[in-house]
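One protein chain is absent from this view; the other protein chains keep their places.
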Amino acid sequence: MIYITRREHFNAAHRLFRPDFTDEKNLEVFGKCSNPNWHGHNYTLFVTVRGEVDPATGFLVNLKDLSALIETQVLEKLDHRNINLEVDFMAGKLASTENLAIGIWNQLAEPIAATGASLHCIKLYETENNYVEYFG
Amino acid sequence: MIYITRREHFNAAHRLFRPDFTDEKNLEVFGKCSNPNWHGHNYTLFVTVRGEVDPATGFLVNLKDLSALIETQVLEKLDHRNINLEVDFMAGKLASTENLAIGIWNQLAEPIAATGASLHCIKLYETENNYVEYFG
Amino acid sequence: MIYITRREHFNAAHRLFRPDFTDEKNLEVFGKCSNPNWHGHNYTLFVTVRGEVDPATGFLVNLKDLSALIETQVLEKLDHRNINLEVDFMAGKLASTENLAIGIWNQLAEPIAATGASLHCIKLYETENNYVEYFG
Amino acid sequence: MIYITRREHFNAAHRLFRPDFTDEKNLEVFGKCSNPNWHGHNYTLFVTVRGEVDPATGFLVNLKDLSALIETQVLEKLDHRNINLEVDFMAGKLASTENLAIGIWNQLAEPIAATGASLHCIKLYETENNYVEYFG
Amino acid sequence: MIYITRREHFNAAHRLFRPDFTDEKNLEVFGKCSNPNWHGHNYTLFVTVRGEVDPATGFLVNLKDLSALIETQVLEKLDHRNINLEVDFMAGKLASTENLAIGIWNQLAEPIAATGASLHCIKLYETENNYVEYFG
Partner (left out) sequence: MIYITRREHFNAAHRLFRPDFTDEKNLEVFGKCSNPNWHGHNYTLFVTVRGEVDPATGFLVNLKDLSALIETQVLEKLDHRNINLEVDFMAGKLASTENLAIGIWNQLAEPIAATGASLHCIKLYETENNYVEYFG
């Protein structure tokens, strides 16, 4: 069993808030992250897959294929987007890093399984100081 | 003459567009950065000042003071904000990294001069791959 | 189950030595790190907690609260301090990165449990080339 | 139980290819990495060992010893070398990051066990965007 | 006047040697870098251009255009290549970082001037510990 990780990046806007809260209540719970005019981040995404090394190639997966799959399943939906308004798999969810990591997992788990490898971990940095890990 | 640099961070949303352009024209000129629903970045700011070392302290400037000045003049206005909608010193300007670096310079040059040091350079990273430097 | 990590920093002085050894013996066992006049590091600390996402907030924990807890329990005791002389939870212990990571775990495990999350890992960098992980 | 990690670096040339393939077939399977004239990388290696803290020293292992062991078992064989042509423990293997991580594990597991600690993980970066982890 | 910098990467093999030297003499002068079987690096390239901000776009240059120009003039020739054997603009030159930085400058100065901006600096990292800057 071996693990291989691919790092990708996307830039997006978001806001942490509950529509059933007033702006004051959102500010109290979510702080500056509740700004109704949005703010944004350079997100850094680490996708880790696990499985056996294919003796024919020396690869667990071809990273070009893994990267292409992350591009179509995740980055095209998130990069330069508004996470609250434009990302189908986040609709109706609080746009926290936790929920975003889980959403990205759900986008990738099946397509990666179809390659013969298994998705092991989504690690998502919102800033250099904060990251979330989700193992399914 | 010595140079000292302080690194700071802020997270903000923005959009590159001209109001006199159609969305199609903005997309053509500014690409994904013109998304009307905004996107955002973790900006990293390096403020470099220059001057003589004060023999009484061994300091060019007290970095605590410099950091406090950047906080009130720049970060409070930009952090977790929408650069196009909420930042007074960017009103009416294209929210490019170039213009933002110049705007930050204008916020800091005089207050830093009042400390006895001189503002030497604003270096502003929009992503790890792109940065702007402005020397006034 | 989800994992969230907060990165913090502190700068401290320390010395690796045993008071029952001569300086020569300490030098032999601990090398340059035994310098009786101290040396120091920029320590980087990663605190990982695990638990369930709160559907009301989308958060595992509010990072502002986690950061404040690390500040009072760990950073105020360590930052700009001498680990051998001034840190209550390190009294009488060898000031190795291993013991420091365990000491930080003991400072944080209960207060974090009181928030409803569980402390999962203390990861402590002494330099870019060396780090310790402790899982309790 | 505690874990300690040492980071090391080496620079090497390699090529991904199968001698039973034509150059065209190798290009199709391995892309630019199959270039018959070689290419290379700054590899970054993280060696993680686990065990108990020795109360006499506060150390799991003396990092100077661990680093010396990595030097003789791994770096002297790989640094400024051609992985396909010159590295005994990679002879006859595809020079993928996966196989290289496994090869490095096999070089280190026994010598580390002889120190009283256990090898826990080899983490090997080929570029900032790609890394492999192997746990034996 | 403003300065904007684009970071790019390429991986390549090279060897430092003079064909008029014996292998022993090359080893004496160039050390491990003279290995006849090659070694390689992840090079990191920073291209800095300077000029005036275009009031119509807020840009000095469109980074998409600058990146495309670096791609065709530099990266396509260097990435996953052998610098000594395959790179036309390095033919007959010692493959040092110094000469490579000068070679990249010569590839880019005229095409960048054609965009209305001026090439200001080529900064080339061979490893995290060594970099060269060339200002023409």
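We just call them A, B, C, D and E in the order they show up, numbering each chain from 1.
By our rule, a residue touches a chain if its C-beta (ideal position, glycine included) is under 8 Å from a C-beta of that chain, and two chains touch if they have at least 3 such contacts.
Everything numeric in this text was worked out from a predicted model, so none of it was measured.
Enquirer: Of the chains that are displayed, which are in contact with the missing one across the whole complex?
Expert: The chain that is not shown is in contact with B, C, E.
Enquirer: In the whole complex, what residues of chain B lie against the chain that is missing from view?
Expert: Against the missing chain, chain B presents residues 1-8, 48, 53, 56-60, 63-64.
Enquirer: Considering the whole complex, not just the chains shown, which residues of chain E touch the missing one?
Expert: Within chain E, the residues touching the omitted chain are 16, 18, 29-31, 93-99, 101-102, 128-135.
Enquirer: Against the chain that's been left off, what residues of chain C make contact? List them.
Expert: Contacting residues on chain C, toward the hidden partner: 9, 11-14, 32-33, 35, 37-42, 79-82, 85-86, 127-128.
In this section, only the chains that are shown with their structure count from here on.
Enquirer: In contact with chain B and with chain D at once: which chains are those? Just list them.
Expert: A, E
Enquirer: Name the chain whose C-alpha centroid is most distant from the C-alpha centroid of chain E.
Expert: Farthest chain from chain E, going by C-alpha centroids: C.
Enquirer: Report the inter-centroid distance (CA atoms only) between chain D and chain E in whole Å.
Expert: 28
Enquirer: Rounded to a whole Å, what is the gap between the Cα centroids of chain B and chain C?
Expert: Once rounded, the distance between the two centres reads 34 Å.
Enquirer: Which residue numbers or ranges of chain E touch two or more of the other chains?
Expert: Where chain E is concerned, no single residue meets two or more other chains.
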